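These notes are about the structure you will find just below.
Apart from one protein chain that is not included, each protein chain of the complex appears where it belongs.
Each chain carries a letter (A, B, C, D, E, F and G) given by its place in the written order, and its residues are counted from 1.
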Amino acid sequence: MMEPGTYFMEGNTACAEGAIAAGCRFFAGYPITPASEILERICERFPEVHGSYLQMEDELASIASILGASWAGRKAMTATSGPGFSLMMENYGLGLMTETPCVIVNVMRGGPSTGLPTMVAQGDVNQTRWGTHGDVGVVVYAPSSPQELFDYTIKAFNTAEKYRLPVVILSDEMVSHMTEKVEVPPKDEIEIVDRKKPEDPPEEYLPYRPDEDLVPPMANAGDGYSVHVTGLTHDEKGHPSVDEKTQSVLVTRLIDKIRKNADDILEYEEYKVEDADTMIVAYGSVYRAAIEAVDMAREKGYKVGLLRPLTIWPFPEERIYDLAREGIDSFLVAEINFGQIVYEVERCTGGASDTYLAPRMGGTIHTPEEIVDRIEAIDRGEIPAFKE
Amino acid sequence: MMEPGTYFMEGNTACAEGAIAAGCRFFAGYPITPASEILERICERFPEVHGSYLQMEDELASIASILGASWAGRKAMTATSGPGFSLMMENYGLGLMTETPCVIVNVMRGGPSTGLPTMVAQGDVNQTRWGTHGDVGVVVYAPSSPQELFDYTIKAFNTAEKYRLPVVILSDEMVSHMTEKVEVPPKDEIEIVDRKKPEDPPEEYLPYRPDEDLVPPMANAGDGYSVHVTGLTHDEKGHPSVDEKTQSVLVTRLIDKIRKNADDILEYEEYKVEDADTMIVAYGSVYRAAIEAVDMAREKGYKVGLLRPLTIWPFPEERIYDLAREGIDSFLVAEINFGQIVYEVERCTGGASDTYLAPRMGGTIHTPEEIVDRIEAIDRGEIPAFKE
Amino acid sequence: MKKEIRFSGFGGQGVILMGHIFGEAAVIDGKDVTLTKSYGPEARGGACSTDIIISDDRVHYPQVREPDILISMSQSALDTYVSELKEDGLLLIDTGLVESSREAEGLHATEIAGEELGLKMVANIVMLGYFTAKTKLVSKDSMEEAVAKLVPEGTEEKNIEAFNRGYEEGNK
Amino acid sequence: MKKEIRFSGFGGQGVILMGHIFGEAAVIDGKDVTLTKSYGPEARGGACSTDIIISDDRVHYPQVREPDILISMSQSALDTYVSELKEDGLLLIDTGLVESSREAEGLHATEIAGEELGLKMVANIVMLGYFTAKTKLVSKDSMEEAVAKLVPEGTEEKNIEAFNRGYEEGNK
Amino acid sequence: MSIRKSRDWFSPDYMEQKSKKEGTYGLHPLDNYLRKDRIPHIWCPGCGLGIILNSYLRALKNSDIAPEDTAVVSGIGCSGRAAGYVDVDSFHVTHGRAIPFATGLKVGNKDLVTTVFSGDGDLFAIGGNHFIHAARRNVDFNVICVNNFNYGMTGGQAGPTTPQGAKTSTTPWGGFEQPFNLPAVAAGSGAVYVARWTTYHVEKLIESFEEALNKQGFCFIEVLSPCPTGYGRKVGLKTGKETMKYYKENSEIKPDADPSEVALDPEDPESKIIVGNFVDREAPTYQDERGKVFGEARKKMEVDG
Amino acid sequence: MSIRKSRDWFSPDYMEQKSKKEGTYGLHPLDNYLRKDRIPHIWCPGCGLGIILNSYLRALKNSDIAPEDTAVVSGIGCSGRAAGYVDVDSFHVTHGRAIPFATGLKVGNKDLVTTVFSGDGDLFAIGGNHFIHAARRNVDFNVICVNNFNYGMTGGQAGPTTPQGAKTSTTPWGGFEQPFNLPAVAAGSGAVYVARWTTYHVEKLIESFEEALNKQGFCFIEVLSPCPTGYGRKVGLKTGKETMKYYKENSEIKPDADPSEVALDPEDPESKIIVGNFVDREAPTYQDERGKVFGEARKKMEVDG
Amino acid sequence: MSEKEEDDDENGSGERCYPAESKNREGSICVIPERCKGCGFCIEFCPVQALEASEDTTEKGYRPPKMTGDCVLCGKCEKVCPEFAIYLKEKEEDEERGEWI
Partner (left out) sequence: MSEKEEDDDENGSGERCYPAESKNREGSICVIPERCKGCGFCIEFCPVQALEASEDTTEKGYRPPKMTGDCVLCGKCEKVCPEFAIYLKEKEEDEERGEWI
């Protein structure tokens, strides 16, 4: 691990260093702008920490190999951007189905398709939730600075280990290519969570029988538990089953594992919400424009607050529901896409507030002025509430 | 094409025959349960109609090659199920970005991951919309019978050609493996739409300049127009650009192309809606249980109606919005997943009605009784309204 | 009229074909008909069945829950499915292969096929003939047409013979 | 205090490095600082720039829009960016390479580096010294520390020399 | 947490205790290596997959390797179900991805003797790229490839090993693609051990598996195997037995044959199925090479401070 | 709709008219084959890609093939940008998928003389599987593979062609993987034409491209090319010129060398870069074979009624 | 061939063991009927044709092998059986001959 101290560090570097600090000792990746610096930093640093770096032939291989490494007991990570993330969708599902702890970083760039490879966007937000076939419960973090990339990469590993699933870090080109001050705390101040190991002897161990927290203890390969792991619907033994009941029990648990632990996982921040009647919702790099927009708008006399999800999924839906009922007239979602989180916000308000979108198609982030203009325009009744 | 007449045909066969009737002459695929019979039927029939069948090495190749074939002027199709569809996500985006007409059939089976390969589910509904990185506008049909598989495969080709995009047919194992009566109409009664060709000479032709309908005429490779096609953000010439404005114009148009033509594309059916206070929403195979549930519930005195989206995307959002305001107290969404379309329904009601979910994790479809039970339970106030 | 019917037996007996022939005949007769089958992970072996719903009106819900008629060509199929048969349902069996504690009608289709007709393979068609006569759900003509259409090329005659043999038995 | 600064030039002049050294020094001085850069599809060539926002408080919005200070090491960089400079902004140029119609200060960094110091490559560090003296945004000590830390191993001395040479010029 | 030292559990004693308790002691001698509660397996009567599994377990038993130091990784397919029957750590991953998963597993824990057991479609259709790259890197594991000339699991479609001309569900009029010669692909990509056998050659197969289990580097064994349901049925080999007899009568053992010359040519009635251990060479593994470079890097770091 | 017969537009006359109107007549003789409004291209000074594009366009010009009967397909990468500069129907698809896209294009319209122009990473890292399968099938198109020993576009990372030991952005301590020998992979998978040249060998390159354009079946040409920015810089060949000189001094033309023996071995200072046209053989293409089978199927159907 | 005598079902598992001897070795060939799928490999590839399909069928309708000839305890049958349904049980384990297990 790096010496504790204050560094001037690029976001991607901070992400790699966060991973190393979290105990990541296996990394498999395939270069892609704007995530490549994560790979490159790992390559430089892994000899020192005795990590295994694999440059795979593609993203399909990258994600498959981190799942394998995780079962070998390693903390494992991969990093990519939209196109590579799209290729990972099948094995993202395998990781979720087999409850394999690992971390996937997606540094978002302009899409769809090859799009704007070197420029910022936030178009993959809903993909992290719906991109793989079938129903899944996911955890996704959206940091806004190199410091948060460092901190939330550690947190992502901890959540992955604690809840046994691939956790996504949704960075964007702006955050990842920005260089800022990063405080690296002393080792003993960093909380590290490791997966629960079984306490039962092998003959009694059921690899998919959950504890009360809905998470089953995990035996690694080589631990002598003779685990069977399959992407097929499986019972508590891990054996495939074509029984509808087994399917229902399994998939419900996978989703409830996140839903019922949402209190523990969910993170969001609020700013100047007390007297607000309008809330901006923003995340990732746009959050940094939004926070300035709040102050600018307030100078102009608008009572604006800010809600910033740090976990995109689980989403702070109840908080929005409550805000909508407690006097917020309108929500303005600023995101670099044509509307993704805004659907969720609109749904959560249950019609009790109006929902507006400040869209942007990618390239740069919103300016604070642009957001304030939008607030003014809404105030003048010029913008129809968001309805696709 | 098949002789007109009445056949007793399996869903997958009907789909293949619909494709042939629509003029599909290129098919690339990779076997997967429960979609393989589509490939197999195509293989049997293609020599006769002088079609090209390619069994590719995987789904990545399958979708890439139908995009290529489409640019060669062929009507092209591929068919798969969840795992293969997940692998297609990157090139689904390429197809949408390059406005390449083609048809992708996804016969849904139990997920996530390998899940329940031989059994029905509806877990890929949101994936069709959000599965690729970046923002896109999509068209997705959900047929409920072999007859509809035949008819809507033709329609899918027509929509693909008319609006220049990959259109998805979202079948499910139940519909695809069901054998029923299929009426094959005489050739001249089948409407066939072909892509608009440019009327400008090559030196004036701008391959991405849209007409008023937002769709640009399309020159095939070999037509002498020297088109350039790229997944990068491109201007009307088709040349790559890193200009934010170009990105905004392009992506906005790609989404508006569907949004603004929704009146033409959108299809849904209603049943006994006039006096209803409760609406079931169901699609695909579940629709067939839901329609019986309506009658059963009415016998028990409940005023139940049914809304059945035939296009999942675009979604009948305005209709739901209106129904919610015109006296529907509650919507009950029956789908074989843990809640996908239900989010959309809840959003569209704007809080004016309650939304409930009748979930099912896959294996079999809902029984009508099960849906009626749910209605009764809602009536008794036993089920909380849907909130994740 | 709406009936739910399950054809059952073990893999290789042509149970799925029975369903398809019956369905085809029903279509010829202008009925609405829905055929479904269930799959497991095994490519072969185990009990196997085809479900049919036949109706004068549109068949909506496609799955058979309580068959009105159960045809069982093997003991394990009978054992698996008999409990689902409607209380007043009709049970038809190959009496040579299946023993039923519940009231059942039937004929020794396998024997008729193998010994009388010299082709064990057509036992399913013998049974179909019997079934047609017993239930009268579709016309004999349509069934014959469907048999001829769906059996392997070159075996049409033998199969029609088998069908008629079973039909005869059923009419006794 | 909050300032927006843009370092600009053509690829190969070490413009990005300038930003990083300055940022590093600002961090040593306890400031909040955000560095961003823009990328194009080309791996090489064309105008290139690094943007820095330095502030006593937290820097939120990370992008430079109207720089308070623009440093231009090439004509095309000046031409591209000068219009964005704040009205009362400070413009620093390599007077040997750049002509400006707008008021500017500067020195012939490339000449000083090449002829006086015998290493053309360190022109960027000469300019940094000049910039440090002119703006006093961060301390000289911190800049020297940052230079020593970030330049290639073995060239520290030469670069500190270059920095001081530029600093001297700036203080004149 | 109190985890008992795992090694005890797999001692012969423990195995005996376990099987006695389950009342299976004295039954099949491989039962202790099988997830017995899942036997009989789902494979069709006459399918060759059970023979290959049988051989693999025998080889494992013969070797000195403790079961808990062993892992099996399979993709999707009938062959891919193998992972579900072996009573060692076993992974049944997505279609085509057994090799990269195994790469992560092996690189993650170098003590696990890892075997990929999967089908020709899984490994060479959808998984072809991973195969050639893992062979190129010489990652230290074994790949058992069951070649039944078709996709069995999905209903007998043609794949990259289906002989030209063969009728399958997707080539009802006959196939028109050149198949791969798998030993040549493996050898050409860098495998250090390359063999081909058929399910008829059980003794050789067991030997070959043992050799691979004990060898460092990327080892590849192709096993031709009857699939009466999917493939055999359509090419006139209706039962597994017929196919086995065909193998017996038409194979020729040619150890050290040039892999590029062992292509199967069913259109030539004279041609033989060439079987044997074609390649067995030494080369540093991926792990060795990376260890060397990283070790030197660490030295350099220390010197540099 | 009134579409003018396309063929007229590409007549020499038309081309002349067009370029005269644009005021470019008399300028570079390849300008009519270039999307001039996009020149200068984005490639770095000293990059070899422009030479290869130059050679390809010369070959196209020399051949009898009308530009409108020609298509170029590229994946993603610096090399992948080639499709954007040629004034023929051109496709810049997703990373690694140029070959299956081209397969669809060519099978969809057999009259299009199709060339895949892409990078070693695109074709052999992410795209490796499609490559070996298209070669196996012998689909009728040409693959020009620019081998610059690294991923240029993304900043000089190691790839499947990077020599062992080379320092790159992802092997800062030296590489530890065996690279592919591309001509061997191509020949082993079934390519009917296999050549390797460097950007120094322009005349040979043009010849080779012409041969490939005129040949039926899957043709593969590897071109070693300087990437001063990504690769050269880190291995001591700082400029394109130095790399070109290196190619000049260290290449040996060996036509008909066995592709399996032309692996590049930069660690051996004695070893040469073997270049030449290694394979040139006839074999029925995918299209031929399918045509035959489908033709027979149609006959059979007619007979059967 | 004449029917061989069958051992008792020693362990209640339904298996059937047929004693055999060859040279100095003694043992038996055991069949676990409910595992057999009747592929006939053991019967076909027994070098001395010691096996034959039995008349009685299993629950699933398969006919497992029974011994009718003189087994030489070669072990081929247990190796070609895809179902782990037949095996050779040696009376005394002979270290030196361990390889034929």
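Simple rule for what comes next: a contact is a pair of C-beta atoms (placed from the backbone, for glycine too) under 8 Å apart; a residue touches a chain by one contact, two chains touch by 3 or more.
Please read all numbers here as calculations on a predicted model, not as lab measurements.
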Residue of F:V192, F:M244 or F:V262 touching the missing chain in the full complex: F:M244
Residue in contact with the excluded chain [from F:L30, F:C219 or F:V275]: F:L30
Given F:N54, F:T70 or F:N129, the one touching the chain that is not displayed: F:N54
Contacts of chain F with the absent chain, listed as residue ranges: 23-31, 34, 39-41, 43-51, 53-55, 58, 199-200, 202-203, 206, 239-241, 244-245, 248
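The working rule: only the chains that are shown with their structure count from here on.
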Per Cα centroids, the chain farthest from chain G: D
Centroid distance [mean C-alpha coordinates] between chain E and chain A, Å: 37
Distance from the mean Cα position of chain G to that of chain A, given in whole angstrom: 58
Chain E, residues touching no fewer than two other chains: 43-45, 76, 92, 94, 96, 125-126, 128-129, 133, 153, 155, 160, 171, 173, 177, 290, 293-294, 297
Numbers and ranges of chain D residues touching at least 2 other chains: 40-41
